[in-house]
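First the structure, which I've put down as structure tokens, then a few questions once you've had a look.
Of the protein chains in this complex, all but one are displayed in their positions.
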Amino acid sequence: MAHGAGGKASRRLVEGLFAPLLCADSTGPLTDAAQLSIEGTRFAITTDSFVVKPLRFPGGSIGELAVNGTVNDLAVSGARAEVMAVTYVLEAGLPTEVLEAEVRAMAAAAQRAGVRIVSGDTKVVEHGKADGMYVTTTGIGSMIRGLKIDARSVRPGDKVLLSGPIGDHGITILLSRGELDLEAELCSDTRPVLPLVEALAAAAGPGIRWMRDPTRGGVATSLNELACDCGLGIVIDEEKIPIHDAVRGACELLGLDPLHIANEGQFLAVIAPEYSDAALNALNLLPGGEDARMIGTVCEQPAGAVLAATSYGGSRIVDMLVGDPLPRIC
Amino acid sequence: MKFVDEFRAPELITRTSEEIRRLVDPARHYRFMEVCGGHTHAIYRFGLKDLLPDNVELIHGPGCPVCVLPMGRIDDGLALSQQDNVIFAAFGDMMRVPGTHGSPLEYKARGMDVRIVYSPSDALKLARANLDKHVMFFAIGFETTAPSTALTLMRARAEGIRNFSVFCNHVTIIPAIRAILDSPDMRLDAFIGPGHVSTVIGCRPYEWIAKEERKPIVISGFEPLDMLQSIVMLLRQLQTREAKVENQYKRVVPWEGNRAALKAMAEVFQLRPYFEWRGLGFISQSALRIRDAYAEWDSERRFDVPGVRVTDPKAAQCGEVLKGVLKPHQCKLFGRECTPEHPIGALMVSSEGSCAAYYNYEHRKTAAATMLSQTA
Partner (left out) sequence: MCLAIPGKIIEISPDNPDSALVDVVSVRRRVDLGLLQDDRPKPGDWVLIHVGFAMSKISEQDANDQMQTLRMLGETEAALQEVKGYGLEEENGSEAASS
């Protein structure tokens, strides 16, 4: 179960089992999307499955997650999603209205993101086997001009950019399950980040070294993956990280670390220092980018790790998520 | 966040750290034990060690109710829940704690009905909502949490809710502190006292530490300013060679404790003659069991408890780390066989266990201090 949560266990499953057996030829660090060349034109391709309970929640549903998630994986790999294929695994007995609502949601999300859904498949499994429905989307995108995303190009002194407030999605889902009896005005942040990425590319393209969308496992996991891939240290200033009150309140009450909570509408970018002002300004001017902030810097030390520094001189190592974030009372 | 952010004010933190530096005697090495796991967690989360002079050493005590739970008790709780139609309900803290055949989360993956609850009252709610099932609440915690379990049992009885029982593993803090002080390996100068336990038991129960053991103790809050101020207060006592109980956490801790909470505990619980603490051995009068009047809501009497004793692997030095004799990284298994992902002892599983805290927050921080001053 911990293998799907997005942190250490997931990464080991991919690195230890899938990658060596399925892509033994490829070199370089693991990325959100793979790049390929067909008759001289470069494309990116990515696939993702979506499992969420409840299917509908404030701010969206599994359908939107499925479209936006793949659009975003492509975007942070420097690609504009062009077409998408969808598969549904449906639980027998799923009401038709529910399915129809998701299909409509996907159509709307696809239109918003400017991507065409061109192919699909459906399977039905026994009652009790699919939490209602599972959705997989595979997207193909064209490369955005001028972007070259590679963790190995990250240098000490580079700045770390975060597109907006963290934790909205994960906490919304947690609250929607109703098990913890908490209420808040909060909704998932699911959205396509492509417009923001394109603006960033236009303003600071040559300076963008790396991007990632911090979904399961949160900002902590994505930054740890970066630190590992580039062999450098990432130092973040926790006080600079944008976070909505309700997310903060829920995390304090439940003893959760916002840095480990999933996001579905944000991305991280590492920007060369000479481009960082232009990058931030470009985002802040866009609707949906007002809360973007520079949250940290790449440093030599602590190599391969992420450090959160406080304004009064204390610091702590921020580790990757182990399993799902669990509420605690101690 | 009111009553939180003010106690994280950077300027005051700096000022308080400076006061600490002014107060320390450079020729002396201070050993302060923070008893409570929540303090351990706070120290790491806020990087408080970076703010203290090198000769002030913070030693983590045994106040982590998950860490001191013997594996046999976890096995017992899981065994009880394996019966048909039983829902195992527990706090998130318990979910990854390894029993002999797996943790509650692993049992869940194998098909057992395991639910995370935030409150014992949520476990009771589950019972009301699932009349065809029996909800077994695996209760852990010191005196901070015991009154809430007690009140929940009182409500269950008053409402006649029969499909609910508590597997009680509540422990008490004073015997644990006594065990530390009785330990021959221990050399401590003073204690940072558990702030939230004290909202229930008050400050009087610690007076013997000052009077008989002649060690200062300051009952402390959990924000950075609280802990730093508590250290200032301890240093001042040591400087003037005093030993008394002081309440730093006045905004929340009443000197006399919470009478209603103590009354609820007395109504529902009584002390077990003895109880096994992982790493500390059997301690008398140190844990709570459910009184006869509430026997029907006591999982140990509703069901047959296997009662198996499971000894820890010899190589795991949980006991010494719990007592503060060893630092986490000094245990032979630390970071090798025992990590947060595959923990051997509960000190590595619980987020406030010293091993987990040290592993997650500290172990790669060696060059960080110098580096920080460069990026500031």
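Labels A and B are assigned to the chains in the order they are written; within every chain, residues are numbered from 1.
Quick note on the criterion: contacts are C-beta pairs under 8 Å (C-beta built on N, C-alpha and C of every residue); 3 or more make two chains touch, one makes a residue touch a chain.
Every value quoted in this text rests on a predicted model; they were computed, and no experiment measured them.
Visitor: Looking at B:E18, B:E159, B:E212 or B:D304, which makes contact with the chain not pictured?
Guide: B:E18
Visitor: Specify the residue from the set B:R259, B:R309 or B:K332 that touches the hidden chain.
Guide: Result: among the candidates, B:R259 touches the missing chain.
Visitor: Thinking of the whole complex, not just what is shown, which of B:F138, B:F191 or B:F222 touches the missing chain?
Guide: Of all options in B:F138, B:F191 or B:F222, contact with the hidden chain holds for B:F222.
Visitor: Among B:S103, B:S148 or B:S286, choose the residue that contacts the chain missing from this document, as touch is defined above.
Guide: That would be B:S148, which touches the missing chain.
Visitor: List the residues of chain A that touch the chain left out of this view.
Guide: The list for chain A reads 180-185, 245-246, 248-250, 252-253, 255, 328-330.
Visitor: On chain B, where is the contact patch with the chain that was removed from view?
Guide: 1-4, 6, 12, 15-16, 18-19, 22, 36-39, 41, 63-65, 91, 118-122, 141-145, 147-148, 151, 155, 194-197, 199-200, 222, 225, 229, 232-233, 236, 239, 248, 250-254, 258-261, 264, 352
Going forward, only the chains that are shown with their structure count from here on.
Visitor: With chain centres taken as the means of their Cα atoms, state the distance from chain A to chain B in Å.
Guide: 35
Visitor: Report the residues of chain A in contact with chain B in the complex, numbered from low to high.
Guide: 1-2, 8-9, 179-181, 233, 235, 248-249, 252-255, 297, 299-302, 304-305, 307, 309-317, 319, 322-323, 326-330
Visitor: Applying the document's contact rule, which stretches of chain B touch chain A when the two form their complex?
Guide: Chain B residues touching chain A: 1, 4, 10, 13-14, 17, 37-38, 41, 44-51, 64-66, 91-93, 95-96, 105, 108-109, 115-119, 122, 141, 145, 224, 340-341, 350-352, 359-368, 370-372, 374-376.
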